[in-house]
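For reference, the structure discussed in these notes is given below.
Note that this complex is displayed minus one protein chain, with the remaining chains in position.
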Amino acid sequence: MFDFSTITTAIDQFLRDIMPSQAALLVECVLVALCAVLAYVMFAIVMIFMERKVCAAFQCRLGPMRVGPWGLLQVFADVFKMLIKEIISINNSDKVLYNLAPYLVVMSSVLTFCCLPFGEGLLVLDFNIGIFFIMAASSFGVLGILLAGWSSNNKFSMIGAVRSGAQMISYELSIGICLLTIVVMSGTMQISELVEAQRDGWFIFKGHLPAVIAFIIYLIAGNAETNRAPFDLPEAESELTAGFHTEYSGMHFGFFYVAEFMNLFIVAGIASTLFLGGWMPLHISGFDSFNTIMDYIPGVIWFLGKTFFVIWVLMWIRWTFPRLRIDQVVSLEWKYLVPIGLLNLLIMTLCVVMGWIF
Amino acid sequence: MDFKKTYIGRVIYSLVSLTTGLKTTLIEFFTPKVTEQYPENRKTQHISERHRAMLYMSLDENGNNKCIACGLCANTCPNGTITIKTKMVTDEETGKSKKVLEEYTYDLGCCMFCQLCVNVCPKDAIAFNNKYENAVFDRSKLVIKLNK
Partner (left out) sequence: MEMSTNLLIFSGLALLMAAAAIAAVTTSRIMRAVTYLLFVLFGTAGLYFMLHYTFLGAVQIIVYAGGIVVLFIFAALLIGKGIIDVTHTSKLRYLAGVLASMSGLAIALYLIVNTTFITDKFTTDGVPMTVVGSALMGTAKHNYVLTFEVLSILLLACMVGAIMIARKK
């Protein structure tokens, strides 16, 4: 397996040779931030294209085909359009908060994005409490949505924002329980160690029944966390025009849009890290020649492949089911997902104590 | 107690019904797509025979039509799309004078393709064809003389 830390260490050494360590640290910070933001935007563009094509396929259409071959340049055209559009300011709105809200949403999503392990040594933030930090960083995105809804001075936005608040606070609980199930199983919260622990088998195979249940609950709750259909009632088009981002235009709307897509990427990335082994290739203990062949595929491709598979599953769910009502959303969470998740956590603990995991 | 109405039964049955929905869309995902890529597919595209795109008069090789200039089509047309100019022609053999079509004008821009004119024609002189690419740059070009 190729270790990316050799490259990063070499760059670090090079920078330290030509300048004082303090300046090198600063340059590295800027470089890492630049790379992270660039990757963030590139993935967003890829995902918007993917969403359009997958949605079209589920509806028996072809999707964008005109701009560039197979419509490949469509997203770039859209981004360009969004960049040159005017940013409108609203009468009687709270200007400061109105302009702050999109940045809060993007900040939360970029912070979470930095925790994803793209490959061996290709990981920006690797704390000893990585999973917990992911929960924390993703939890304040809802603040931006609430602020956007409130400061727009529009009742549709406000209703959308409050719905979003209720939904995201509830579903965070399920996500927390699912992550906890995996933490109980692996005994660590550090992301690099979590991936390392899946060297001889992914957690979804190692943890069998409780891991599969946790995976399903995580997918449902993660879908709700990204405000996508069937949980898109914060921005329900038919009732609330566009929900919390009704009044936003130009790139401010673009931030919400990109953050929504990247939250989907992050949810899928965490799912593939925790359940499907992250960048770890498919290893079956005993079949050494098979494992060696699998090792030849780079870890980045494994990670992206798994992530985009989970994204595809989430899009499949999105384009299949109709929107839930707010009471259905809340009762699904509190009457079904939380009790089942807690029971599942108990089963997992029992399995770990009895040594029933592989 | 009905098993379907218990807590566990509800979870299981809702999962089953959700899976049914997912299965349906998955089949749709892999079916061939129905989108027609219009300007590129001119050669292969299929337009139904009965698609009403434009009125025409069937002419024989001499340019004669079956129209008897009765004016029924012009009278039926709700939009006044058709105007018929006639002239009186005296038949040389019998010496009787007869109303003959001089000019059959059809305004495509006014037509709503209701097919009343075609239905009312006693001689089946007019019909709709499916040649639909009728866009022009000038409105006056939509007024078409159908007979020769």
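The first chain written gets the first letter, and so on, giving A and B; residue counts start at 1 in each chain.
Here, contacts are C-beta pairs under 8 Å (C-beta built on N, C-alpha and C of every residue); 3 or more make two chains touch, one makes a residue touch a chain.
All of these numbers come straight from a predicted model, not from anything done at the bench.
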Interface partners of the hidden chain - shown chains only, full complex considered: A
Hidden-chain contact residue, picked from the options A:L147, A:L337 or A:C351: A:L147
Residue in contact with the excluded chain [from A:L34, A:C60 or A:A136]: A:A136
Touching the absent chain when the full complex is considered, from A:T9, A:S89, A:N128 or A:T292: A:N128
Residue ranges of chain A at the interface with the undisplayed chain: 20-22, 25, 94, 96-97, 100, 127-129, 132-133, 135-137, 139-140, 142-143, 146-147, 150-151, 158, 162, 165, 169, 188-190
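Rule of thumb we're sticking to: only the chains that are shown with their structure count from here on.
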Complex interface listing, chain A residues touching chain B: 56-62, 65, 316-317, 319-321, 336, 340
Contact footprint of chain A on chain B as seen in their complex: 11, 18, 21-22, 24-26, 28-29, 31, 33-35, 37
